[in-house]
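Of the protein chains in this complex, all but one are displayed in their positions.
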Amino acid sequence: MNKVITQPPLPTESVSAPGPSRPRMRRRSSRKDRISPGGYVGRTVAWLLVAFNLFLLVWMAVTSLRDTRDIVRDPLGVPAVPFVENFTNAWNTGGFGTAAINSVIATLVSSLLVVAISAPAAYVLAKSTRKLSSTFTLLFVLGLGVPGQVLLVPVYIMMAKFQDISHLQMLNSIQGLVLVLVGLGIPFTVFLLAGFFRSLPVEIEEAAAIDGSSGIRTFIQIVLPLARSGLVTAFMLAVITGWNETLFSLVLLTTSENRTLPIALLAFLDQAQFNGADWGGLFAGIVMVVTPVLALFIWLGRRIVEGMTVGISK
Amino acid sequence: MATPALPLARGRNSGRPRAGMSAIERSRRRLFWPMLMPALILMALFYLVPIIYAGWLSLNEWDGINQMTFIGADNYVRLAKDPVFIGSIINTLKILFIVGIITFVFAFGLTMILRDMMGKKFVRSVLFFPTLINAMVFGIFAGFLFSPAGPVNKLLLLVGVQDPPKWLAQDNLFNMIMIVMIWSATGYFTTIIMSAVDQIPAYYYEAAGLDGAGPWAKFRHVTLPLAWDVISVCAVLWTMSSVKVFELILVFGGSTAKAPPTSTWSTALYVYQAAFGSGGDREFGISAASAIVSLILVTVLTIGLRRMLRREAIEI
Partner (left out) sequence: MTHIKPWLKVATGAILATSVAFTASGCTTTDAPSGGDGAKSMTYWSMWTETEPQAKVLKTSLDSFEKDTGIKVNVQWQGRKVLDKVTAGLLSGDVPDLVDQAYDGLGPTLAKTNQLEDMAPVLKESIPGEDGKTVGDVIPAKYIDVIPTYGGDVKNYMVPYTISNVSVFYNKTNKIAPEAPKTWDELLANCKKAVDANMACIASDGDATWANSYWFDYLLNRNAGDGSFKKLVEDKTGASWDDPAVLKTAEQIQDLIKSGYIIKGYDASKYPEQQNAWAADKALYYLMGSWAPAETQKYAAEGFDYGAFNFPTTTASSTTANDVIAFGFAVPKAGKHTAEAKQFIAYFANKDRMGQISTVADNLSARPDVEAPAQLADVATILADNPSRLPSDGVSGDITDKGFNASFEQLWLGKVTAEQYVKEAKTAMVAYWNAKG
């Protein structure tokens, strides 16, 4: 957990979108000279906030290693001996093990698919001069604004009907969730990638075309490698969205062998009725939900931040 | 809905296409449909069709099992009369405006503070992080930290507060939810606004400084107007995300396996409860109708906000 501290400055220096870069003016320089009294107050507040956020992470980790009885007696205590059973219990009997595996599969497969499907679309939308392309771009952008709950009931019913017709398990199955995650992720991924493709220099493609390479080959061999950082960012963001998805998973996934982590966490809360709450196990589950995202953020923080703010700061 | 942030058809002018259509252009044309199709089909399947279907469902009464009956606008009439639904709309608006405005003020404050602060990237990263976590986690944390015998009250007792506020009391619950939202959203918007502010050339500030402008004046006359576009985009983003708030409320107010108190419901909660709530009655029609209302809400609000913010931008 302390890695956050020892390995800090995620270089989020230029969160500007990788658009056609305008001359960037820096005002690094000599503005450190005077700090007003208000400035000190502000800084204190900022650092207090930081301290609080870090405290939450540490507290979460520590609590996940404590016995439930202890936690209830003193929520802020530190265990004398780490109570690792929370994790083994949560993993084996609490259903978090299966859920973690399901979450990883659903997230990775859906993220790969959504990027694979969105990239070509984003490319033609970014580069095409057809009038139609701006209509379609608008369509995808509109999709961004549709709240998930609007789609919840219809998508659920459609999945049920599709299952009826195809005999492919759609409700209560990871493949069904993957399909939904891919479908729902399209607008954002297309929107994001279109921004990246737009920023790529045209010259290289033109050179390739003159060399006689076909459109698809240009796209796969030249454009995609160039846009690699954009693709990775899109993939990361799809991973984070997929990892956290709750509303649709809650409705679609039901049996314990098909739950993802957020749903396992909810089911764990439900179980408290009749058989008592197991706070230790619950915190172990929370750690499982949070840690992968934390690791991703420490590793690729800059890209994630850029991706989530791209196109906005222009 | 408005088209934020997306520089439509930028770079190349779609004004006069034919004239110099190169080989590359032609091959792109050929690839247009095949490359676009899969995404477009999914878009139709997961957005267009469901929205139309939701519209149809909202005119029917259906429990998912028996025959569907067409009842016209009755569902909407029922919603208009349902105090819980009205409450959920009010809560959503509270999230949009109260949480939104406070978050923006904080985000701007932090931007100003962080401008020339040591370790600003680190601070920004730490504050950004909550955006990436499933909000459910915070709901569980809050229940724990703010319980009557919990850590927060224990700390307050150390400072001499004998009678701490009733954090999780029923009529306080929604306020707590809003506070948690402000806390988790501030980092995200700070990051966006900072990146915009970072692009404001330094000489504007220097010039303002020469004119004798203090920090507030600089903020008012340089930062704010120059970052206005980003702010209006942020406002649209916030509108969209505020209508979706779900996990946090589901877990925050809810005790085990029961629905959270109706006083905390947002429109997303209402939609979910009407269709899949643990009460038993499955009312897909009502659920679809409330979903349609929230779609209309987000559309109207987005357009309205865009209009409003655009006008103000000119006034400055």
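Observations on the structure shown:
Every chain is named by a letter (A and B) in the order it is written, and numbering of its residues begins at 1.
Everything that follows uses one rule, which is that a residue touches a chain if its C-beta (ideal position, glycine included) is under 8 Å from a C-beta of that chain, and two chains touch if they have at least 3 such contacts.
Note that the structure is predicted; figures quoted are calculated from it, not measured.
The omitted chain makes contact with just one of the residues A:48, A:78, A:132 or A:168: A:168. Of the options A:65, A:115, A:141 or A:157, the residue whose C-beta touches the omitted chain is A:157. Listed by residue number, the positions of chain B touching the unshown chain are 30, 32-35, 37-38, 41, 63-66, 74, 77-78, 81-84, 143, 147-149, 166-173, 253, 255-259, 261-263, 273, 276-282. Chain A meets the missing chain through residues 68-69, 72, 93-95, 105, 109, 113, 117, 156-157, 160-161, 163-164, 167-173, 175, 178-179, 254-256, 267, 270-278.
By our rule, only the chains that are shown with their structure count from here on.
Each chain gets one centre point, the mean of its Cα atoms, and the points for chain A and chain B are 16 Å apart.
Against chain B, the residues of chain A that register as touching in their complex are 4, 8-16, 19-20, 24-27, 29, 31-32, 35-36, 38-39, 42-43, 45-47, 49-50, 53-54, 56, 60, 75-76, 117-118, 120-125, 127-134, 136-158, 180, 182-184, 186-187, 190-191, 194-195, 198, 205-206, 208-210, 214-216, 218-219, 240, 243-244, 246-247, 250-251, 262, 265-266, 269-273, 277, 279, 282, 286, 289-290, 293-294, 297, 301, 304-305, 308-309, 311-314.
By the touch criterion stated above, chain B contacts chain A in their complex at residues 1, 3-12, 14, 17, 22-25, 27-32, 34-36, 38-40, 42-43, 45-47, 49-51, 53-54, 57, 64, 109-110, 112-117, 119, 121-134, 136-137, 140-141, 144-145, 147, 150-151, 154, 188, 191-192, 194-196, 198-199, 201-203, 205, 215, 230, 233-234, 236-237, 240, 243-244, 246-247, 250-251, 256-257, 267-268, 271-272, 275-276, 284, 287-288, 291-292, 294-295, 298-299, 302.
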